[in-house]
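Everything on this sheet refers to the single structure shown next.
Our next item is chain A:
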Amino acid sequence: MEDHILAVNNIEVVYNHVVLVLKGMSLKVPRGAVVALLGSNGAGKTTTLKAISGFLPLENGEITDGGVDFDGQPLKGLAPHQIVRAGVFQVLEGRRVFEDLTVEENLACGAYTRRDKGGVASDLDKCFAYFPPLKKRLKNLAGYLSGGEQQMLAISRALLARPKLMLLDEPSLGLAPLLVEEIFGIIGQINRQEGTTILLVEQNAQMALSVSSYGYIMENGRVVMDGPVERLLADQDVQEFYLGLGSGGGRKSYHEVKHYKRRKRWLS
Partner candidate 1 sequence: EKIVVGAGQPITGRFAFAGKHINDGLADSLALANEKGGIAGKKIEYIFEDTGYDTNRAVASFKKLMAQHKPVIMYGESTGVGKAMAPEINNTYKVLYGSTSFSEELADRKANPYMIVSGPTYAQQFGILLKYIAANPKKKGVAPKVAFFYSDTEFGRDPIPHAREMAKKLGVEVVAEEVTQVGAVDVTSQLLDMKRKAPDYCIFQGYVVAPIADVIKGARDYGMDTTFMGTFWTMDKQLLDALGPDGEGYMGVNPYAYWWDEDVPEIKAIRDFNKRNHPEITYRPNSYMQGWFTGMIFVKAMRMCAEKKLPITGENLKNMVPQIKDWDTNGLTGKVSIKDTNSTNVGRVYKADVKKGIFVPASDWIYLD
Partner candidate 2 sequence: MSAPILAVENLTLAFGGLNVLTDVSFAVQPGQIFAIIGPNGAGKTSILNCIGGFYRPRQGRVLFDGQDISRVAPDKRAALGLARTFQNIALFRGMTVLDNIKLGRHAHLRTGLLPALAYWGPAQREELELRREVEETIIDFLEIEHIRNQPVASLAYGLQKRVELARALAMRPKVLLMDEPVAGMNLEETEDMARFILDIKEERDITIVMIEHDMHMIMDISDHVVVMNFGQKIADGTPGEVQHHPEVIKAYLGEKQQR
């Protein structure tokens, strides 16, 4: 049997005691792998991540059924900061840097749970190697960084926490193509060099699948399709609705989009 660092077992999540958002969601992340979680807007990807990292109660949500196991232990009942200490670090959607702290202080927050000063210092150097712009703006308030710089900062914070499992929520949001490429490159690098396991939520399916080994596709609160990346890439529907490829295999132009077009809904 494969060694899974994370297993989400059939969870149901309800917001405000009424809105059922996850309806029997399951996924497994093998140790040391990069796994992609794709799906349309509102499918419940972010909710899944929050269920893992324990943030749901902060938004008046709760897991009503099923559970999450990390490293063989159930995470049930742990507060978010305890889950971080256990080794799960989430990079939140929309970067969420501390705007009125400096870049340096933001980085210090990333290393908040760590005690080894030396290790932090060397990790800091690694971050600067990955993201040179950060070094120049150490003393600036993070709120004034551009979007891309903020995303770099957010990922650096995660690196400094040295988690066993990193949850990345849409890291490419609002980033320039070159940077997207770089960031995904770095994600791959982090995975290979530090051995960090990564669960990646993305809209940019092409990029996400390029660094992952396994993928899940979510629709409406549950997984509708999953498999090794090669299999997903070969799937007709994935090609059309996630990769934007026309029937001929090439990309279709936005000029050709019809007013009334076929909308894909996986039947589930």
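How these were chosen: all candidates are chains of the complex that A comes from, given by their letters.
To be clear about the criterion, a residue touches a chain if its C-beta (ideal position, glycine included) is under 8 Å from a C-beta of that chain, and two chains touch if they have at least 3 such contacts; residues count from 1.
Keep in mind it's a predicted model, so treat the numbers as computed, not measured.
Trainee: Please name the candidate from 1 or 2 that touches chain A in this complex.
Mentor: That would be candidate 2, which touches chain A.
Trainee: Looking at the complex, which residues from chain A come into contact with candidate 2?
Mentor: 40-42, 133, 144-149, 151, 170, 173-182, 203, 241-242, 244, 251, 253-255, 257, 259, 261, 263-264
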